[in-house]
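Excluded from the complex is one protein chain; the other protein chains are retained at their positions.
The block that comes next holds subunit A.
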């Protein structure tokens, strides 16, 4: 084999598969062209800590919303909130939600508004008819188990929630919600049914169900619309919400307040820092073996 290399034009090794074994080279020959087309960390995005922190505000905002819902549940179960004030709360939430939707949506048509109102009236009627069933649903189960299940369902809800968008879409939206966001939504609905079943009267059950469903179904949509409309408004709204929630939680229990504050700091400060920090361990390999990506959209 070595005699070949001394001849005037030694055959060069080529990176080809045809033509059998290349004279002078074994099949396990590896030359400097080996892995020359490998690209490392081509798609790594340099992240800015401030940007990540701003983005994480969406998460803490939703945490606050869920915390407020739980506060309302607690106060209703303690009979601090009566059904009339709950219904008032429902109506004001529905009204303000609609107002925000109307103000932020660019393409507003009378048709769409009518569609919304029709759907919501169906929804409310259905809920009112079903309220007696909800009330007696879990009578044979102890309150402690109900609270335990509710808390775990809410934790599941928070873990799987789609923080970047909204599970409930405006009619005609292109993308379908993902499986995890649907599971998350269902977990929250089941949690509200469980809590409602602990309440003394039908009207209570109806009011609290309406309240929880309004929040869980439409709060993400409303906050999403606000965020799309103006990011500054979104930040302002979130901070106001955080302050209000912290104040209410402080009034309820001090230890819970400390815990909640800790979670907010963790989500808004520690996690972004952590994300930036672990970026340097990113190791991504691309090369000719990767599946080619199509440069056009497939519309099935």
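Everything that follows uses one rule, which is that a contact is a pair of C-beta atoms (placed from the backbone, for glycine too) under 8 Å apart; a residue touches a chain by one contact, two chains touch by 3 or more; residues count from 1.
In this text, contacts and distances are computed from a predicted model.
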> According to its UniProt entry, is the unseen chain "SAMM50 sorting and assembly machinery component", "Phosphatidylinositol N-acetylglucosaminyltransferase subunit A like", "non-specific serine/threonine protein kinase" or "E2 ubiquitin-conjugating enzyme"?
Replying inline: "Phosphatidylinositol N-acetylglucosaminyltransferase subunit A like"
> Looking at A:95, A:200 or A:287, which makes contact with the chain not pictured?
Replying inline: A:287
> With respect to the chain omitted from the figure, which of A:17, A:110, A:255 or A:278 is a touching residue?
Replying inline: A:17
> What subunit A residues would touch the chain not displayed?
Replying inline: 15-21, 26-28, 30, 34-35, 37-38, 284-296, 298, 300
